[in-house]
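One protein chain omitted, others in place.
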Amino acid sequence: MPLSIILSRALSALLTLFGVMVVVFVLVRVVPGDPISMMIAPGATDADIAALRAHYGLDLPIWQQFWVWFKQVLQGNLGTSISMKQGVITIIAQRLPATLELAIFALIMAVIWGGFIALVSTAWRGTWVERAIDNFNGIMLAVPDFIWALTFVLVLGVLVPVLPISGRSDPSIDAGLATQFYILEGLARAKFAFVWDVLKHMLLPACALAFPLAAVIGRVLKNTMMDVMVQDYITLARIKGLSSIRILLQEALRNAAVPALALTGVQFTFLIGGTVITERIFSYPGIGNLAIDAVINRDLPLIQGLVLTFGIIFIIVNMAVDALTVWLNPRLRHA
Amino acid sequence: MSPVIDIRNLSARSAVGPILRDVSLSVNAGEVMALVGESGAGKSTIAKAVLGILPAGIEVTGGNIFFEGTDLLALSPARLRDMLGVRIALIPQDPLTSLNPARRIGDQLTDGLRLRAGMNRKRAFDRAMSLLNDVHIREPERVLKRYPHELSGGMRQRVLIAQAFSLNPHVIIADEPTTALDVTVQKQVLRLIRDMQREHKTTLLFVTHDLGVVAQICDRMTVLYGGKVLEQGFTAQILKNPQSPYTRALLAASPRYDQPEQSLEPVPEALIAELQREISA
Partner (left out) sequence: MPRDLRIWLGGGFILFLILVAMFAPLLAPFDPLEQDLMAATAAPGVEPGHWLGTDSLGRDVLSRLIYGTRIALTVAFVAAALACLLGTTLGLLAGYYRGWVDAMVSRLVDIWMAFPPVLLSILLVAVLGAGLTSVIIAIVVIDWTRFARVVRAETQQQARLEYAEAASALGMGHGAILWREVLPNVLPVVLVLLSLEMGIAVIVEAILSFVGLSVSTDTPTWGGMIAEGRQIIYQAWWVLVFPLGALFLTVLAFNQLGDGLRQWLDPMLKR
């Protein structure tokens, strides 16, 4: 890809990020109700309150507050959480790994499941199998993660209790990990029982997140595969005597994957957005759940930090998808 | 000499109507048989029937296709697949769409060598290099690492020719292998196919509507019109002394291979109408 395009994309991403910051800032400033009132001990004097205000910079005009905040953010300082009395960066760094592991696990499940759907319905195209999958796919697509999450809680957590429905790991297991990347670190240290427990906790929320995405991937991939299957090179591959499975995987899937990939990227950002409510439902200790708490507690610095985190993740995912698309498409790579 | 391909009374139809009517033709070992006729005559349909890749809209309603004594139409898909590539191969019409854009030339060219002939990767690539040499591609080592879009149309067709010959098949079907190419490379590719055919003693079923090409490389020819065989025989004889009025008109409509400057007569309307009536009768 030419340098100019890369530059203009990066610039556009930065502009978007700046826009996100402005919107968050403005939004949060119009919250009625004084965040300071939550923090004052009974019997605090007006002077105490004013001091607190000054401490959080709430006494300045709004554009100055933005400027102060903006400069701080650029320096990597997101302030202190009002409700948790800790650095916002520290809190987010604590919680972000949980969300990342969940989202990536869900993504992997969605890709495998969606790819499987597409392959099966392409292989059996024109039969009842294809129609059945299409209908099932339609339901998976129409019903959002919120409903799937609650359904799983109810069915697999309570009625037929086979999987845990709350938290990230069994509190009685102390794995003594140094980081919050339970799976990564657990694997690295060969604590497989612990990893297994974490995976079990992740399975239902990840399924809820993965279902709609799997449906999208399945549908798009199937459509592009169907287009590819009538191409001359597929016919020639058949004449070369290659097996159907090899044709499907080696010839068709590769060509169909690139268009499906771009869409998967966009949808993955939706999946990350979905972690907010899904984590809530499963009491999962990630940044989505934290964000709802932050809003309910009117914790301005924390809200700002979290929304900014989501914005940055969004932009990184988009750039990664762009890069991957170019890398996977030999035509673009050499252009 | 028993024929390698023996098509007997092959009929096919689509929802609209008959496409092949009682077609019989046989190709002997080592010869080049031309399948000639205007667009829509059913040439590709015959080729596809032999290869077992008829589109969903076309159905065989009768007849047999014997390949070295086995009826291809009676084979299970799996058995047919065992034959394809190894004993019957295709040089396709359009080199631009017949190579997978996402795979390197080397990988595609060695599919057959590795999966069908059981060579390991190293040996298959060595063999692929010598094949590319045979089809006069320079720097084969580098070409093997290329993607299709990095090669010209003529180069790609050479790759596809190399691929068709790679497992030394008994029969190669070439469906208008030069029509998608630049006029300047058409001749080279044609000569290449003929040279390779002679060297490997391959039987070749050559689909074309260019009588000039037929005259140059084909031993025998079959003239097709509206899915019906009008005439069949040695090329030299038919060109010199065509029996069917249609063949005669076709000859008058094509530039003579020996006198390309001569003015051309279109096939007369009356003759077309006559043929139509005859066929639908």
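Note that the chains take the letters A and B in the order they are written out, and that residue 1 is the start of every chain.
Note that contacts are C-beta pairs under 8 Å (C-beta built on N, C-alpha and C of every residue); 3 or more make two chains touch, one makes a residue touch a chain.
A quick note: this is a predicted structure, and the numbers were derived from the prediction, not measured.
The shown chains contacted by the absent chain are A, with contact judged over the whole complex. Checked against the full complex, the candidates A:V129, A:L154 or A:I173 give a single residue touching the omitted chain, namely A:L154. When the omitted chain is restored, the residue from A:Q64, A:N135 or A:T179 that touches it is A:N135.
From the options A:I82, A:L96, A:V198 or A:I315, the residue with contact to the unseen chain in the full assembly is A:I315. Touch with the hidden chain on the side of chain A covers residues 12, 15-17, 19-20, 23, 27-28, 30-32, 135, 138-139, 141-144, 146-147, 150-151, 153-154, 157-159, 269, 272-277, 280-281, 288, 291-292, 295-296, 298, 303, 306-307, 310-311, 314-315.
Definition applied: only the chains that are shown with their structure count from here on.
If you average the Cα atoms of chain A and of chain B, the two centres end up 53 Å apart. By the touch rule above, chain B contacts chain A in their complex via residues 51, 53, 81-86, 88-90, 92, 94, 97-103, 111-112, 115-116, 147, 149-150, 160, 163. For chain A in complex with chain B, the residues that touch the partner chain are 231-233, 235-243, 246, 250-251, 254-255, 258, 329-331, 334.
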